[in-house]
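The complex appears here without one of its protein chains, the remainder shown in place.
Presenting chain A:
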Amino acid sequence: MADPTLAGRPNTPAVELAGIRKSYGHHEVLHGVSLAAQDGEVVSILGASGSGKSTLLRCINMLEIPDAGTVAIQGEAIAITRRPGQPPRSADMAQVGRLRAKATMVFQSFNLWSHLTILENLVEAPVHVQKRDRRECLAEAEALLARVGIADKRHHYPAHLSGGQQQRAAIARALAMKPSLMLFDEPTSALDPELVGEVLKVIRDLAAEGRTMLIVTHEMGFAREVSDRVVFLHRGVVEEEGPPAELFANPRSDRLRQFLSREGWKTSAPC
């Protein structure tokens, strides 16, 4: 069993979850999950479908509001109102908005805004949420698009791009907010196999520059390569947690061993 308390750490963690529980109806998906990521750390969250890993990620930016437990981003705990008999609500929407802009999410299905060009997608939130200068944002957006390799698509609409290009644009859109933390919710699961590599390359570059990232993924080779730490979630609890080399080479729990062999990660060559 993993111990989430990282005693003696010098800094406030970039994100800290403590005792997160979440139910849908009578079905509890998360049974008290605790997890922390330090600044600059890349944490991969693995688990079978239904293990609650996407729900956990969505609890961090309050797309799902946990029934119990706390979420703190850079030491600031998100205020949640919980009354018996009512679904939990975020108590302070302004706070949630501010923290979401710090912890931006990249979705499995990209979710680029279909009525805006790629460039407009990138400047929309910086201009209207962060109230930054539009011209400055446009210049930054151009640079970000160049960085993810789709500068030539800046005036295209999302529908005109391949899945891999759309996901790279979505990553650039998340970067445009200058987040302190990035959340990736199965960023390559909706892609054709030949497009997975180009997206992983972008994420790998981000890891290399020391960005704090939480990545929910099924790409075992990738998780092993980029992560500082891997968390294995099973049926809503952290079953095992540790450095990737250790965890992949010597899984302690039977469940992780079964999971890894089912995913056949050893055969999937690192991209």
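Simple rule for what comes next: a residue touches a chain if its C-beta (ideal position, glycine included) is under 8 Å from a C-beta of that chain, and two chains touch if they have at least 3 such contacts; residues count from 1.
The criterion applied here is as follows: contacts and distances are computed from a predicted model.
Note on the omitted subunit: UniProt lists it as "ABC transporter permease", one of the names in "Coenzyme PQQ biosynthesis protein PqqD", "NADH-quinone oxidoreductase subunit F", "Cysteine desulfurase" or "ABC transporter permease".
Here one chain is not drawn; of A:Asn61, A:Gln167, A:Thr188 or A:Thr217, the residue touching it is A:Asn61. Within the complete assembly, A:Met177 is the residue of A:Leu56, A:Val71, A:Cys137 or A:Met177 that touches the hidden chain.
In the complete assembly, the contact with the undisplayed chain comes from A:Thr104, out of A:Thr104, A:Gln167, A:Thr188 or A:Thr212. Considering the complete assembly, chain A touches the hidden chain via residues 61, 63, 93-94, 97-98, 100-101, 104-105, 107, 109, 111-115, 124-125, 128-130, 152, 155-160, 173-174, 177.
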